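Subset of chains shown; positions unchanged.
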Amino acid sequence: MSRLLDVRLDNFEGPLDLLIHLIYKNELNIYDIHIAFIAEQFVGAVNDMEKLDIEVAAEFINMASYLIYLKSRMLLPKDSYADEAMDPEEEKFMLTQRLVEYSFYKDVAEKLRVLEIESGKFLMRSSTLHIPKEEMSTEDPYSIANAFFSVLEKSDVKPMKVERDTVDVGDLIEKIKEIVFDKNKLFWTDIVKTCVSRREVVVALLAVLELMRLKFIQAMQAETFGEIVIEKGELMKEENNG
Amino acid sequence: MDKEQKIFYTSLFLSGTPLDKKFFRKVLEPINLENRLLSYVEQFNAMELGMRIRMVSGGYQMVTDKGLLNELEPFFGEKTEALSRASLETSAIIAYKQPITRIEIDEIRGVNSSGTVRHLLEKNLIKVTGRKDVPGRPLLYSTTKHFLEYMGINDISELPTFREWQELKTRQ
């Protein structure tokens, strides 16, 4: 039972790992393994697993059958395998090579684990900091003055103080009707120029839409964001003629 | 150098972005902390390592010395544009009219400036300096020390006056 607790196949990375474990556990020399002994140990471990209904990976079964094969070959007298491809001693040598090599990587993996832990104790920033553009090119005071006073000038042209609280749509409809009647044809920006506040521009737009609905005027725009041309509508033409 | 000082420096190094006093009060002994932090900042900046710690709105940030910007810009310079027209206008209004509320800025610019104001706060070019004593108690904004640095002036009073600007303008 002690072996069962000791040998859990999922603790092993593969059959080579289990083999190395068995070699060290039994204090064998990895360079001169007693094949018969190790085969028995290995098969025992795999059988224990199967008894516990634990699914044993194919690699372990393959290794078990290989070890049994190697063990039986080594028991046979020398001349009986003369014709075959490989000398069992040579096979044992190959297996030893594999075990030694794997054992090396197993140890390196342990070394890497230590390195990983040690290196993990250093903290670093994984994102690069970029120097903000505005730190690179300083603005000059003039540009600030220019930005400020230009804005002020703009807002001075249409001072908010004179803005009326309410702009009556009816008033603007009459005003626009007059302008169109006078000019026959004009641009939307001409109307905007007559407005004293943003609010009035908005109401003017409503007025234009209302006049279009009433067919007093018609408006056309040749392209997106292009100038809007306003002309007399059917009704106004009739008024004109009539 | 004691551990607290090292934690202060390494936190600023790891973060790369500003860390406020609240953060350090969590990490370090909060009693009389601010005075100690100020002395750490002074000591660090006196070493002149190329990095320095600057005070930003309510916190600290480890940044590059201005003197190295030309050398480092090709490798670490941000690829985005300088201040936008809206940012320039808004920060100019704040510079001349500070402290000023956002609504007042909006009235001068004729457009809503909330996005721009937020951007300028993030860039540490302006800061909140109080509330105006009117209904709604709106926040008041002023420009920062960093703004002065950025403009290459020592004091707001160095900004051109209206008359100076007019002269400059006509000459150009």
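As written, the chain order gives the labels A and B, with residue 1 at the start of each chain.
The working rule: contacts are C-beta pairs under 8 Å (C-beta built on N, C-alpha and C of every residue); 3 or more make two chains touch, one makes a residue touch a chain.
Owing to the predicted nature of the structure, the values given are computational and were not obtained by experimental measurement.
Counted over the whole structure file, the protein chains come in the copy numbers A x1, B x2.
As a working rule, only the chains that are shown with their structure count from here on.
For the pair chain A and chain B, the distance between C-alpha centroids works out to 32 Å. Residues 123-125, 127-149, 151-152, 154-155, 160, 198 of chain A are the ones that touch chain B when the two sit in their complex. For chain B in complex with chain A, the touching residues are 10, 13-16, 63-64, 66, 69, 72-73, 76-83, 88-89, 91-93, 95-96, 107-110, 123, 125, 149-153, 158-160, 162, 164-166, 168-169.
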